[in-house]
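Notes follow the structure.
Yeah, one chain of the complex is gone here, protein chain that is, but the others are all in their spots.
Here is subunit A:
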């Protein structure tokens, strides 16, 4: 089978490594178990970032930059060989993860194809040509003589698409027309005697189609192998990792307070109004109103407050005070205090529980009397609109948010809410309530020069 193209030299002048693997076959490398997981997580950050960018309707130029930044941030390695290995290993691990259902396969195929397209485009033209020969694409560069004879027609095609045929575009490739169905269908190429004359910028489409088609088939095969042998064989080693990977939250866990240190009990009311995301605002309002919260709500809000910087003693005081109209001090100490201490890692197995990410919060379904979960998902349209208006979101922004909600992009809805309330953009998107809080405080601090 094919060996990784280790004979290719990487240009040290290029910022970007010119080696773009095609993932034709799993590499005969030994991988440490930790790397198995960590590499995959890094690549998943890139893919999820791409997914986020596409959902937000970023333009092609913005996507190009985003993909480049994501790659540099997560997959870069000073040594080219190491980078290529990580690239390949992470791809194959994620294949295992994302081959398992039709929906997962579709997502993975779409993201990997987008990633591939951008990485191909930013390669040098030699790298591109080399890659095309790897695909065994039956193309030939058009000779100068032929180009001269066809120049008029090629120019006509370009102008019919509102483009011009610059001298730089004199590089054309001759491919059997059936290799470029998209270009033929849109009459975006000149065809003659069964050959399509493809401009260099259209070549990307050629290559990407091949990549996509290959990966699509490979995923089906991988799924078969997974179901028939791998999953069982690896049930004590790789399988748990694989199954956890696609739902993993990939950001910071906010279990340690960072920049803002402590928030004391008297600050909570104020910051709740300005910097809490809707889910936590809602819980907070409810606890004030009802003087009670059920278990799910206590966990979600309690851990969030811990992440925000509320110390254990202050937390105990807070909940006790809020519950006081309904729960006596003795009963509180007996029934509720233990859990709060447990959350802070002071009881039992002393796990320092991490505040819930958006992914986790969205996945729960609140029952009757519950107020936790993600309001963008569970509130009725009427209630959601009212809540947004109370937060100070303009009516136009409310429409944008509702549009995201209708399309089930709950985190994007929350992001748009953040942007509307704070008047500044949140490019990274909201993935965690504590991230919302920290970003909010940052924005407010930079505006007011003080803790809001």
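To be clear about the criterion, a residue touches a chain if its C-beta (ideal position, glycine included) is under 8 Å from a C-beta of that chain, and two chains touch if they have at least 3 such contacts; residues count from 1.
Simple rule for what comes next: contacts and distances are computed from a predicted model.
K.L.:
Of the options "Importin subunit alpha", "AP-2 complex subunit mu-A-like", "DNA primase" or "COQ5 protein", which is the UniProt protein name for the chain that has been left out of view?
P.N.:
Per the UniProt record, the undisplayed chain of the complex is "DNA primase".
K.L.:
Considering the complete complex, identify which of A:55, A:68 or A:184 is in touch with the unshown chain.
P.N.:
A:184
K.L.:
Have a look at A:157, A:199, A:293 or A:310 and name the one touching the chain we're not showing.
P.N.:
A:157
K.L.:
Looking beyond the chains shown, say which of A:59, A:136 or A:193 touches the absent one.
P.N.:
Answer from the full complex: A:193 touches the omitted chain.
K.L.:
In the full complex, which bits of subunit A touch the chain not displayed? Write them out.
P.N.:
153, 156-157, 159-162, 177-178, 181-182, 184-187, 190-195
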